[in-house]
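Encoded as structure tokens, here's the structure I'll be asking about.
Just one protein chain is left out here, and the rest sit where they should.
On to chain A.
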Amino acid sequence: MANKPQIPTSNSALIAMIADEDTITGFLLAGVGNVDLRRKTNYLIVDSKTTVKAIEDAFKEFTTKEDIAIVLISQYVANMIRFLVDSYNKPIPAILEIPSKEHPYDPTHDSVLSRVKYLFSSESVASERR
């Protein structure tokens, strides 16, 4: 407990978003949008022309910024960079996979549930040790 790494506490952390236009527009209406001095936004709109590289770069950027506490990512977008999302292991920012208009939420693909489903699999700890 004494040597537990500390979570960076913050009073005004941002919510970043990587999603389709309607989802982004809706959350911008709710006041989540941020544009900084360098004209960089805390969101990336994903459409048919957005490349996987652009999504990866945005994900890496949002997960390394200190002032971002939560990253919302549409699940179908997360599936495009699944390896990156599943290998992410920091507590902050928290990655939340959300549904989109055309792709409903699928718990089998959720990275958080994938981490904990091990407890429910038929492969027990004992078999792992064999």
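By our rule, a residue touches a chain if its C-beta (ideal position, glycine included) is under 8 Å from a C-beta of that chain, and two chains touch if they have at least 3 such contacts; residues count from 1.
Convention: contacts and distances are computed from a predicted model.
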item	value
Omitted chain, identified by the protein name its UniProt record gives, among "T-complex protein 1 subunit epsilon", "UreD-domain-containing protein", "Vacuolar ATPase assembly protein VMA22" or "Proteasome alpha-type subunits domain-containing protein"	"Vacuolar ATPase assembly protein VMA22"
Residues of chain A in contact with the chain not shown	1, 3-15, 21-37, 39, 41-42, 45, 67, 69-70, 72, 89-92, 94, 96, 98-99, 101, 104-105, 107, 112-113, 115-116, 119, 124-127, 129-130
